[in-house]
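Only one protein chain is missing; all other protein chains are in place.
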Amino acid sequence: MVPLSYYLVLSGILFACGVTGFLIKRNIITIFMSIELMLNGVNLSFVAFAAHWHILAGQVFVFFVMVVAAAEAAVGLAIIIAVYRSRETLNVDQVNLLKL
Amino acid sequence: MVLFVFVIMLLNAGVEERTQGSRVALMFGVPGMLLGSALVAWVVLQHSGTEAVAAGPWTDSLSRVPPQALPGSPQSIGPLLFHQFLLPFEITSILILIAIMGAVVLASRPRAVQKREEH
Partner (left out) sequence: MMPTLNLWLIPILPLAGAAINGLFGKKASRTAVTIVALVFSGSSFLWAVTSVLRYLPSEEPYQEYLAHWIRAGSFYADFAFYLDHLSVVMVLVVTGVGFLIHIYSVGYMAEDPSYYRFFSYLNLFMFFMLTLVLANNYLLMFIGWEGVGLASYLLIGFWFTKDSAAAAGKKAFIVNRIGDFGFLIGLFLMIQHFGSLNFSPVFDQVRPLATETSGAGLLTAIGILLMVGACGKSAQIPLYVWLPDAMEGPTPVSALIHAATMVTAGVYMVSRSHPIFERAPQALTVVAVIGTLTALFAATIGITQTDIKKVLAYSTISQLGYMFMACGVGAFSAGIFHLMTHAFFKGLLFLGAGSVIHAVGGEQDMRKMGGLKSYIPWTTLTMGVATLAIAGIPPLAGFWSKDEILWKAYQTSWIYWLIGLITAFITSFYMFRLLFMTFAGEYRGAQVDDHGKLHAADGPDGHAHGEPHESPAVMLGPLMILALLSLFGGFVGYGNRFEHFLAPVFSSGDAAEAASRGTELLLMGLSVLVALGGAILAYVLYVSKPYLPQKIADGLGDFYAAVLNKYYIDEIYAAVFIKPLVDGSTRVLWQGVDRRVIDDTVNHAADGVRHVSDEVRQMQSGNLRSYAGWIAAGAAVVIAYMIWRGVAR
């Protein structure tokens, strides 16, 4: 049996990578991919706990997380397309018209 | 992921501009990474071992599964999905629907909107 903590560490590393990419990257599509990475890291930890404690609720939860992730990705990418059409750039630093 | 690839191909953005690497990031980043890894390793080695199952709202008879059964077979998840988690199920389906419609609207070309206005 693989110890639970290994799964959790892996989940944590995935999440950390997602956060780092989210903060550092300038390309908006890369940022979105980092968000997906974060969500999947969380999924992994859910499943790990579900398997470890023999509770199925964790696996059902993963369903919902994936559904929400998909919805969010769809909408977000649509927004990216719209923004790209008006700003002609994928560099997130140049979408700064909301400053005071 | 397929969506992402489609969007990248659609946008056809070109080569990304590159900025010079940040010295500061290197100075803080590398030791930070090493520290983080050390922390992770320490935690892993500390907390190895199994823990007991806690009592909670998710531990009713439907959720429980005999240890030797395959975890997560459709036979076991299905009833859960349609009994206990019916409300979230329905809501997320509606959410997907809204997301689809929203994505279509957001991503539609301005031309199409103008065409409709001209009629």
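Worth a mention:
Think of it as A and B in the order they're written, each chain with its own count starting at 1.
Here is the rule we use: a residue touches a chain if its C-beta (ideal position, glycine included) is under 8 Å from a C-beta of that chain, and two chains touch if they have at least 3 such contacts.
Small disclaimer: the values here were computed from a predicted structure and weren't measured.
The chain not shown here is in contact, across the full complex, with A.
Annotation: of A:Tyr7, A:Phe22 or A:Phe63, A:Phe22 touches the absent chain (contact as defined above). If you put the hidden chain back, the residue from A:Met33, A:Val68 or A:Val95 that touches it is A:Val95.
Within chain A, the residues in touch with the undisplayed chain are 19, 22-23, 26, 31, 92-93, 95-100.
Heads up, the rule we're going with is that only the chains that are shown with their structure count from here on.
Note on chain placement: the centre of chain A and the centre of chain B lie 5 Å apart, centres being C-alpha means.
Interface of chain A with chain B (complex): residues 1, 3-6, 9, 12-13, 16, 24, 26-27, 29, 32-33, 36, 47, 50-60, 63-64, 67-68, 70-75, 77-82, 84-85, 89-91. Within the complex formed with chain A, the residues of chain B that make contact are 1, 3-4, 7-8, 10-11, 13, 16-17, 25, 36, 40, 43-44, 47-51, 53-54, 58-59, 62-67, 71-72, 76-77, 80-81, 84-85, 88-89, 92-93, 95-96, 98-100, 102-107, 109-110.
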